[in-house]
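Here the complex is missing one protein chain, while the rest keep their positions.
Showing subunit A:
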Amino acid sequence: MKRLIPLTSVLVLALCASSPALAQNGNGNGHGKGHGAGNPVQQDRDDDGDDDRREGRRNGNGRENRAERDVPRNHRSAEVRVREIVGDPPREGERAVRELRRGLERGESVVGREVIGPRRDEVRALLQGCPPGLAKKDNGCLPPGQARKIDRSQSYDRYNYLWRSFGGDGGYQYRDGYLYRTAPDGGLLGYLPVLGGILSTGNVWPTQYTYQQPPQYYSRYYGLNDRYQYRYSDGVLYGVDPKTQAIAQVAALLTGQQIDVGQRMPAGYDVYNIPYDYRDQYVDSADRHYRYSDGYVYQVDPTTRLVQAVIQLLT
């Protein structure tokens, strides 16, 4: 019978050094409380140190096992995040490596979920009605009593195709900071705040809008500013002033894809794209490929395309 067990730090080191494929992220930070208007995908920042517990720790006993010796020295600058594995508790590193390799070959040795951000379709769930301060009028949302600004609308409308990839029936129209989705008959279905619109530096974060606190690891990887509270939504990492709730920084663009050990690497990672500073450490070979996304390196089986490891990059 399968059992879920956390790896000890010693095992983590052995696994990291010998094969990043055998380790993966911790239990995610999907245990947060809601923010804003009760959207279920919003989560609190994981400030309880849980993130650190998930990360591999170096063996402190001063001894170096074979797995450590086999790995290039600069490889050790990267942490491999470990979550849970299926199998018996290992007694020594090498045995664990062998067992986990067998398990990986069976496709059953690693479970869990890497939470980077809410899925796009969750984030893009339309907010109902009209944005604050606007009233529904003529199948749109306008400031009360204000006539539609024809010139600006026409100018905007020329580029509504830029949001075509959001999909769904009907269309999208941008107006004054928000993206409105309309039904094929022209009726208003809802709206979304968008980057560069209401989600621009200096603007107050819309209270109704979904976001998630990014993993603590991002603070180190992206060098985030302690003064701001960081929020992830729809592929963008924003820094928000906690006092004013104003967006102070657009910190990073992310794919926002949740890629987990054991799952098939999603489409769109066919080309080797490892950051230059890490290319000596993560080199494609016949039995493993490496791909980068959103601050992590993913080790992928070239044949099955299954993700074998999620690797943090220390700065």
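Everything below uses one rule, namely that a residue touches a chain if its C-beta (ideal position, glycine included) is under 8 Å from a C-beta of that chain, and two chains touch if they have at least 3 such contacts; residues count from 1.
Definition applied: contacts and distances are computed from a predicted model.
Only one chain is not pictured, and the protein name UniProt records for it, out of "Methylmalonyl-CoA mutase, large subunit", "Putative surface protein with fasciclin (FAS1) repeats", "Sugar ABC transporter permease" or "Sporulation protein YqfC", is "Putative surface protein with fasciclin (FAS1) repeats". Contacts to the hidden chain, counted on subunit A, fall at residues 120, 152, 155-156, 158-159, 161-165, 174, 177, 179, 194-197, 200-201, 221-223, 235, 249-257, 266-276, 291-294, 315.
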